[in-house]
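Omission of a single protein chain aside, the complex is shown with its protein chains in their original locations.
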Amino acid sequence: MLARDHFRQLVCETPFHPRTAALNQLNLWHRWRDHTVADAYFDVGMEYNAIRNSCAVFDLSPMTKHLITGPDALAYMNRLVTRDVAKIKPARVGYCVWCDDAGQVIDDGTIFHLREGVYRLCSQERQLDWLHSSALGFDVRIVEETNDVAGLAVQGPTSCAVLKSLGLAGIETLTPFGLRSFPFAGGTLEVSRTGYTGDLGYELWINPERALQLWDALFAAGADHGIRAIGTLALEMSRIEAGFIQAGVDFLPADRAVRVDRTRSPFELDLGRLVDFSKPNFTGRRALLEEQHRGSRYRLVRLDVEGNKPAKDAYIYDQRRTNVGVVTSSMWSPAAKASIALASVKMPWGAPGEELAAEIYYQKELKWNRFMARCRVVEGAFFDPPRRRATPAADR
Amino acid sequence: MTERQTVVVIGAGHNGLVCATYLARAGRKVLVVEAAAQPGGAAITREFAPGYRVSAVAHLLHLLDPVIERELALARHGLSYARSSLVNVSLSPGRPALSLDGGDVIAGEVSPADRSALQVHAARMQKFARVIARQHARVPPRLRFESWHDVLPAAAVALDIRLLGRKDMREFLRIATMNIYDVLEEQFEHAGIKGVLALDAVLGTRLGPRSGNSVYTALYRQSGSVNGRSGALALPQGGMGAVSNALVSAARIAGVEIRCGAQVEEIIVREGRATGVRLRNGEELRADRVVSNADPKTTLLRLLGARHLETEFARRVQQLRAVGTAAKLHLALSGRPQFRGLPAGLLGERLVIAPDLDYIESAFNPAKYGEFSAQPIMEVTLPSLHDASLAPAGHEVLSAVVQYAPYDLKGGWAAGKRPFLAAIMAVLEEHAPGIGALVQHAELLTPLDIEQQFGITGGHWHHGELALDQFMMLRPVAGAAQYATPVAGLYLCGAGCHPGGGIMGSAGRNAARVIAGGR
Partner (left out) sequence: MKYDAIVIGAGHNGLCNAAFLARAGLEVLVLESNSYVGGAAVSRELHPHWTYSNCSYVCGLLRPEIYRSLELARHGLQIVPYGGGVTFTRDGDILGGYLDKDLKRRELARHSARDADAYMRYGRDTMRQCRLIRSLLLRTPPDPSSLRWRDLREMMHVGKEFAKLGEAGIYDTMRFYTLSIADYLNEYFESDVVKANFAGSGIIGTALGVQSPGTAYVLLHHYMGDVDGQMGAWGFARGGMGAVSQALAAAVQAHGGEIKVDAPVARILTRGGRACGVALANGDEYYADTVVSNVDPKRTFLKLMDPGDLQPEFLARARNFKIRGSSGKLNIALDGLPDFPALGAGNPLISGDMHFLDSLERYERAYDDWKNGSWSKDPYLDLLMPSLTDPTMTPPGKHMMSVFVQYVPVKVNGHDWTDADREAFKQTVFDQIARYSPNFRSLVLHAEVRTPRELEAEVGLTEGNIFQGELTFDQLFFNRPFPGYAQYRAPVRGLYMCGSATHPGGGVMAAPGANAAREILRDLHRGSTVPEGWSDD
């Protein structure tokens, strides 16, 4: 239980803070709810390149984590999320979304099947209220453990080599979405082959007490593999390239929406593959079945945008200049060498290959220009290197 | 239809029986399974002491839908009335008994101003109650305004209100959400009149006269009619069980099979559809449709299980307020009690112990904190005066609804029942000195007893508080207010649905219409 005078420290430090602070030469911090993580340490470009070229380390300790246990844990998880959790075997991780009654996405996250019947749910938003509400009639225990587990994302082509040098024997055989425990400093280190970069990479989970030890050992092990701490700005670039969506940016969490028509279903976020109607009842099932019947209102598309100007917040038009949607995330992709964007467009627009236009405003030396950029709907990630999935994982 | 559609109805309460009968008449093959040993639910007559019989829960009939009575020919099936228009008698030790029959004062000292105010008030409330009554036989509209199909039923409600005429419509819209206390204070001087009229607003609810919404409950209470007289109160010959017996007889003739002593443990769901029920003894009964007369919480959270529902919907069901506050008292008396100031001719009427508004409100206050009323309010009847079949010759039965006895009593009812009975008897003794000495046997049913014996969550009169946030399209909760639940093939038909509790039958009839007309 927190002390009554916790107000004195409005924003908290993560378990890695002593190290990240020492490295943060820009003194640039991002407020991740009530914790700080670095926005950038030295140079965003170099940090981005660490993700795509060597090994990048990102402090993701403030990520919301819930531990779900009890006899009904599996049945409960299956009622909660739209995919079939029975298919996530122990020591596996699964990406998932969960919906409200109307089939609108509340949040996305990852399910870690730690041991038979023991799950950790990681999410962007805080969910305790929804998780408890969903537990009615299930024999489960739900505890928030955000501050009990420190986390580091170790991502990039040399990340496997770094972990090998760290002494994690056999780590190269861990398949994507696999989860494995290793002894570390008298405790355990959990490693999952997961990430938010769309590259080869791992996430390391540890008791906060051993966090600094882990950091030090990791950086020592990575010294010869180009290891580098990165901040949120570089991470954001890699997630857009990977085509991943972010809550609050690419969709509005349904349980936060004051205006009822602002939310999206999994189908409308191009996550239909996560909806499994053949498993038992889950919240949103009936509404999603109906949507399947009736058709969706929107779809999320990935756009290859003409030219080199980021299509930030751009309206999307069709050939006849009808406004059909809006860009939610955009950037110049160094990896794809293209201007890329995620956008939400009204149905029936946005079929793969369709030509649309983005209305881009940009300025050079204080002069503003408007540019109707042609853009093409593409499928899949903008950047998807084979090393991301190769097992055994390569060393570079 | 090649094969007849089969329906299992869970519960042989009067609504379950009504629903079953209509469905059977519509060609369905219907089986009713009832946990108790006899059908009727809370509408039964039973022996509570050797030789003494009483309506075990509901004891006054006033809401039974005349259309059902006629369509099911209940008279032919044996329903008759020992009395069909009891009058109200307000008891107050220091005051001559006051007796009211609708807008008329039958006995008591009442000023001319109050007499005429009573006429006006009764007529107006009657008119408003008819607006409520008109909704009883309708399936509540869905407010989604996507097509005319959705808009028309809602417009029909609005039209009913409009048809009151401008003046009454305005008054209706003013008082519809008010508390009965203020409305009565606006019009009357006589404390007794206000007490009697307020009692009708709070009986069976967790409201005091000063609680908002209590005008609505008063109107609801008045929305029925017996033998064509609206607002009348009747005693069925043979007690309330006679209603159920007539319904059972009508059901059987229509081809309904009724199995008693068959408690449903689970509603079986396959691929998102209710496909039958499993009994306590393990037996599984398959059916194309499952209809539940049990209360919404029991049905949806216990028999079905939240896992078959969506999270927000299940949360709404869980949050449905169903904390009963009405207890039932049965006394076996060795002779006729004498009430102070009560002319002998009025002993058989509906005797009300609610001498004034503040008395009722003070009785209500403890209920808010999980305590029972030290000075409870009561609706007392002596049915044996009209119906010799209920007690040995020369002996009498007293049947009373007593409030407030909160289901969630602090310290529990095991410890609380005895002191509550003592408090009740002290009040009765004050009004009818010597009554204690006549008592051969006393039975007190607290809401907890009612829950245990009749399977009603919280022992609640209406299977769930009757209030404006739980009425019509909000009853029992949004998403199940049209009798169909989110689970295909599963329906509700009990008092927890629109229009609500009381021996009425409308919920059962409406549900049958939805099921028979439904896809």
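Per-chain numbering from 1; labels A and B assigned in written order.
Here is the rule we use: a residue touches a chain if its C-beta (ideal position, glycine included) is under 8 Å from a C-beta of that chain, and two chains touch if they have at least 3 such contacts.
Please read these numbers as outputs of a predicted model, since none were measured by experiment.
Note that the undisplayed chain, when the full complex is considered, contacts A, B.
Screening B:219, B:424, B:467 or B:495 against the full complex identifies B:467 as the residue touching the chain left out.
Per the touch definition above, the residue from B:4, B:149 or B:170 contacting the chain not shown is B:170. Summary of contacts with the chain left out: across A:23, A:46 or A:257, the touching residue is A:257.
The chain omitted from view is touched by exactly one of B:38, B:365, B:440 or B:453, namely B:365.
Mapped onto subunit B, contacts with the missing chain fall at residues 142-145, 162, 166, 169-171, 173-179, 182, 186, 207, 210-213, 319, 321, 361, 365, 368-369, 467-469, 473-474, 478.
Interface with the hidden chain, as seen from subunit A, comprises residues 1-2, 4-8, 10-11, 33-34, 101-102, 126-130, 132, 144, 255-261.
Going forward, only the chains that are shown with their structure count from here on.
Every residue of subunit B that touches subunit A in the complex is listed here, in rising order: 269, 272, 301, 305-315, 318, 479, 486.
Residue ranges on subunit A touching subunit B, taken from their complex, read 75, 79, 100-101, 130, 133-134, 136-138, 280-281, 283-286.
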